[in-house]
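Left out: one protein chain. Kept in place: all the others.
Now for subunit A:
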């Protein structure tokens, strides 16, 4: 029934095309026999390849853009190393094991140990808190929630990613700190025998507060990427699981989670990258101390990026070099994290590629 109108539309379109073609030929006053240009499909001798075309130009442009990335990376690396090396040479302590940070003194003493430890610890806490929640939200959005709820909810979560980190930092310092302090006191009272919850206080501006703020910040990335991956699970694999008598959760365990695993790992690593590099939120929420302690609730903690933000203002030449050296360590940490993630994804590649 629906076919007749479309057929007649096609017919008219064809008619007009023929007519206009004829009209053009007649208008130019050239008879078909003295037609100069060969038809598009060829017909005469093959034309020569154009020497300079848009094609050549575009290839050059894209090659240049690709090369530019390498040049920029090398330039940055050279710059950072050239600034860091003099400071490291002036250092009177071992850079890797020293905990304190006095690079501006006449005899500079500084080391990365406490900062790197704080960076990694706060990020790990952030992931421990954020990843299970993020995966639960992602599964809810992709496989449980009705569409008219999933769409706005997903939008709200993406909106969370758009909140500037300084706002998160201020919020964490002014709003979240009080409940975290109360919770810390409670933890200390009942679980004080655990080293991570021990100590005499004061509590509040702790690794736990910083980790929680970081958790909220990495939550949207991990959630929306995982959700995307879960949604890409082939429908026929989900049906296969259901047809074997799986419940919805069993179907997710059999088909969705294994399929999405590499994507989830990538999402978590991206979240970890954000947590490791986060500066201002941690500078505002951590207690800023230079020691290595697994205590999560006492005031204290520090991170490489937060330290750069806090001390860059009053740093002299050596101090700036020291901060740049700490930045290089941060870069090395993120590089290791990324390569680990790639290795994990690569290991079961065979099982994914053959699926395509």
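By our rule, a contact is a pair of C-beta atoms (placed from the backbone, for glycine too) under 8 Å apart; a residue touches a chain by one contact, two chains touch by 3 or more; residues count from 1.
Everything below uses one rule, namely that contacts and distances are computed from a predicted model.
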item	value
Which of "Phosphate ABC transporter ATP-binding protein", "DNA polymerase Y family protein", "Phenylalanine--tRNA ligase alpha subunit" or "Multisubunit sodium/proton antiporter, MrpF subunit" matches, in UniProt, the chain that is not displayed	"Phosphate ABC transporter ATP-binding protein"
Residue touching the undisplayed chain, where the options are A:81, A:167 or A:244	A:244
Touch list for subunit A against the chain that is not drawn	1-2, 147, 234, 236-237, 239-247, 250, 254-255, 258-259, 261, 348, 350-352, 354-355
